[in-house]
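Dropping a structure here in structure tokens format, bear with me for questions.
Only one protein chain is missing; all other protein chains are in place.
Let's turn to chain A:
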Amino acid sequence: MEEKKEFDILENTEQSVIDRLSEEFPPDDAEEKEKVFRMSQEKLNKANNTSKFTETDEQTVSGVEVVCKRPLWKKCLSMAAAAAILIGGAAGGFKAYKHFSNTPTISDKENITEEPTTEQTTTEQPTTEPLNNSCPFDFAAHEFSRPDPDSKTAIFVNFGKSEEEGGDGRTGFSLRGGNVIPLEKRQELADFFNSLEWEEADDEPKVLPEFLYTYERFCFYSLSDDDFIILNFDGDQSTVVLTSCKVRLESDYTDENYDPSDKNAMNRMIQYGAVDETIDINDVTKCYKIDYDLIKSKMNEIFGEDFIRSYNEEKSILNREWEIELPFEYYPITLNKEDNDFIYNILRKCKWEKLDDTSSFIEENMQNSISIIDLSCYEDNIRYSFIIMSSSDITFIGYGEWQPNDDGIEEPVYTSSWINKDNINAVQQITDYINSKHSELTKEVPVDLSFIDRVDWLYSALDTKQFDITDDKMQKLKECLGRYDWKMTDDSNYFGYDIGIIGTTDNNNDSITELRIGKAWDGKTMICFAGCEVTDIDGKLAVTNIREPKSESDCLNRFYVCDDENAYSEIEKILSE
């Protein structure tokens, strides 16, 4: 980038320039600063600490990375099981783990206490092998907990040796701390589990593209004395994966500089390791078929309806507000949850094979595609894309995440492609469905200036030109806008609006509209009644986001331009009175 080179001269310069850079143009990244402070404290602690500690391999203690020479199905199960644990709210666990990677081990076993639990007596029994199809675990006998996604305690259970220690790299589970389930409920669950038939799963699990998973799952774990047991219930696979082994405590570290305002920070990190370092996670794992809906229903009954906090992984298509561009249609339409569910259910029934070389495959097989569905959405500067294509005998789906680099050019962050040969009608089914449901949204909707009468206009938006706003002025504005011819447009990418007027409907701060006026990239005057999300800044509502989707019948969130070059100046004159 040429512009960056202009500033290369500032590099490796003398002290007076550095002093000036430090004073007048300092770095401005509070998050980075806090991270550096934590790093410096760790290094200081390490330098001051006289205890022997174990250096762990940051890159391999992930809970999801499995170096496995076992059959494919066990690898899948291991990955699913470990990934499932993330549902327990360990999204911050990895970051915390890297932070704490050089923590000292403890020489004496300390009493590990979590959040206060009810007093109870338990009879601890070792996990036994199931007889016939009986339940392979005793839920009442062990102090099972549910991971709490809001917990600031991270627990890691590791298997194997790191590469530096001569192993293949550590794998394991990453958890959030949780509360032990009261004995009464554990007994109720034990009775329930004992009433079911337990059959080990077949060798071949259902393989789905990762973005078609619902990630409907939950887990229980028990860490008492030196026993570790974890149960991962997976709705997509209809399985429960049971892992059980002897472990020892490796370290227990509390961060003195814990910052509660950092949502990813962990207060405490506890590490366990399998006593037998030679065992592989698969050696101590078994998988059983389950009726997931039945079990989930029981969980809701015992723990309440919000038992399973929805945790759709970020790559699930169910999570996105997709816009779809259909052939021969001018304007994209936004799909709702019902539409996503429909697409999801169609695609999930297919048998998919993963593609390694997408470009060659498309070139050789999909050049004469009969139909294409192209979905996209934008969130936090990332463009998500989801394409479904079908030819005479193959259906192709491709998921991608794209992010602009510093030059503004999109680069792929993540892509994944799959094909199936057993439902070539998928695209047509989806297209027919969407056409029938959303045809109204593609039509031209004229601007409706009576919108101005329905909104209680308050003031100019904080980051735009400032005007005094009165009802009288807004009526004059409405008359002014009515004198021009407004055409709907979908080209809003370069809408540089510098007039924003905020108002509420029905005196409701949750229903905010911003009338945006400015110029399009070609200088034409553009307006939009934008349904917004707002935040409070010093007592004033400041717009943070435009709400989607467009409504079916009115002009909300649509863009209009007019060709008359006098429009903008007349608008500005009225508002300046």
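Everything that follows uses one rule, which is that contacts are C-beta pairs under 8 Å (C-beta built on N, C-alpha and C of every residue); 3 or more make two chains touch, one makes a residue touch a chain; residues count from 1.
Here is the rule we use: contacts and distances are computed from a predicted model.
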Field: Chain not displayed: protein name in its UniProt record ("ABC-2 type transporter transmembrane domain-containing protein", "D-methionine transport system ATP-binding protein", "RNA polymerase sigma-70 factor, ECF subfamily" or "Protein translocase subunit SecD")
entry: "RNA polymerase sigma-70 factor, ECF subfamily"
Statement: Where A:T13, A:T278 or A:N566 are the choices, the one touching the absent chain is A:T13
Statement: On chain A, the omitted chain is touched by residues 1, 3-4, 6-18, 20-22, 24-29, 32-33, 35-37, 39-41, 43-44, 47-48, 256, 380-381, 406, 408, 463, 493-494, 496
